[in-house]
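On to chain A.
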Amino acid sequence: MSRLEIISPEGLRVDGRRPLELRRVNSRTAVLSQADGSAYIEQGNTKCLAAVYGPREPTKRAALLHDRALINVEYSVASFSSGERKQKLRRDRRLMEIASTIKRTFENVILTTTFPRSEIDIYLQVLQIDGGALHTAINAATLALVDAGIPMTDYVCACSAGYVNNQAILDLNYLEESAEIPTLTVALLPKSGKITMLGLESRLHLDKLEPVIQLASDGCKQLKENIDATIRESTKSLAKTILQ
Partner candidate 1 sequence: MTQRTRPDKRHSPNEMRPFYCSSALLSRADGSVRFKSGDSAVMCSVFGPMEVKLRDEKLDKAVVEVIFKTAAGMTTTKERMYERIIRQTLEASILSGLHPRTSIRVTLQVLTDDGGILSTALNAATLALVDAGIPLRSLAASVTCMIDDTGELLLDPTAIELERSASVHTFAFDNVSEGTLANMSTGLFTVDEYMRCYETCRLAAVSVQQLFRTSSEGKVRREYG
Partner candidate 2 sequence: MISVSERDYITKGVDVSIRADGRSRLDFRELVLETGMITQASGSCRVTLDGGTDILVGVKVEVGSIEPEVEAEEADILEDMEQMDQDDGITMVKDKDRGRIICNVECSPSATRIFEPRDIEDMCNEYSQFMNRVLNGSHGGVDLKALCIIPGSTCWILNIDVLVLDYGGNLLDAIFMATRGALHNTRIPRATVEQSDGRVEFDIADEETEIIRGWEDVPLCVSLNKIGYRHIVDAAPLEELCSSARLTVAVNRRGNLCALQKGGHGGIEPSLLAEMVQTAKQIGQTLLKRQDAALREEEERIAAGKDPIGFGAASRH
Partner candidate 3 sequence: MDDSTPASVQNGMDVDTPPSVTSTPAVFSLDSETFKKIHPTEYHRRFLSQGVRPDGRTLSRFRKAKITVGAITTAHGSAMARLGETTVVCGIKAEITEPKTGAPRDGFIVPNFDLPPLCSPQFKPGPPSELSQSISEYINRVLESSKLLNLSDLCIEEGRAVWVLYADIVCLNYEGNAMDAAMLALVAALKHVRLPTATFYEADNAVRVKEQRTIPLKLSRTPISVTFGVFDGQFILADPDIEEEPHLSSQLTVIIEQNGGLCGMLKPGGSALGQETLTSCLEAARTRATHILGILEGALAER
C-alpha cells in the first residue's frame, strides 16, 4: 500500500476515520466467572480479554517479595487472531517482551506495598488483532484491575499515534501499522498527565516526536472518559444488586 492512500485527498483514512479520530471503543467488565476481576474491550476490530487474580499467595515461593506484591503478566494471542494462522510457541519471545512491558507499566501504578508477600496476576488474551494490540491490552488490564478492586494511583490509559504525510494520526489500525508508518504507543496516567510507558519501534524525526506524543496523550484522555464510563456503569449495576 502506498503512502498516498493512508489519507485520502478528502482527509479520510482507510477505514473512513479522520486523522485525529479514535476507533469505536466498546468495553465491559466482569465477563468471567472465575477471575477476581475481568474485562473485555474492543477498539475497532482489535479485541482483548483481561483477567485479574489476586492479591493472593504466590504460586512460586521463590518469587515472593517481602515488601510488596509481585505483579505477574501473561500475554497471549489466539492463533486465529490475525490474517495468517500462527502456531503458538510455548515461549514466544515477542509475547514475553510485551508481557514484561505491560508488567513494568503497571508496577508503578498499582499500590503494591499494600499487599506484601502476595501476587497479582494479570492475564491478557488477545482474540483478534487489527493494530494496536498493545495499547488495547493495557486498557483491558486497567479495566480488569479496577474490576478486581486493586488499589491504583490512577487509571492507565494507552493509545497509539503515528506520523504520515506531515500529519499526526491517532489510533492506527493494522493496514496503517503495516504501511511502515512510525507508530508510537503511549500509556498515560490521565490525572497527573504523566507518561508511564512510551514505545516507538521505527524512525521518527525528533521534531515530530512532540506533536505525536501530544496526540497520543490526547487519545489516552479520550479513552479515559470511555473507561471511566464503563466502570461507573458497572459500579452502578453492582450497587443496584447489593441494594436489592
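Regarding selection, all candidates are chains of the complex that A comes from, given by their letters.
Keep in mind that, in the parts below, a residue touches a chain if its C-beta (ideal position, glycine included) is under 8 Å from a C-beta of that chain, and two chains touch if they have at least 3 such contacts; residues count from 1.
Values in this document were obtained by computation on a predicted structure and should not be read as measured data.
Q: Any copy counts here: identify which of 1, 2 or 3 touches chain A within this complex.
A: For chain A, the touching partner among the candidates is 2.
Q: Would you pull the chain A residues touching candidate 2 in the complex into a rising list?
A: Residues of chain A touching candidate 2: 26, 28, 31-35, 38, 40, 42, 45, 47, 49-51, 53, 74, 76, 78-83, 85, 88, 121, 123, 125, 127-130, 233-234, 237.
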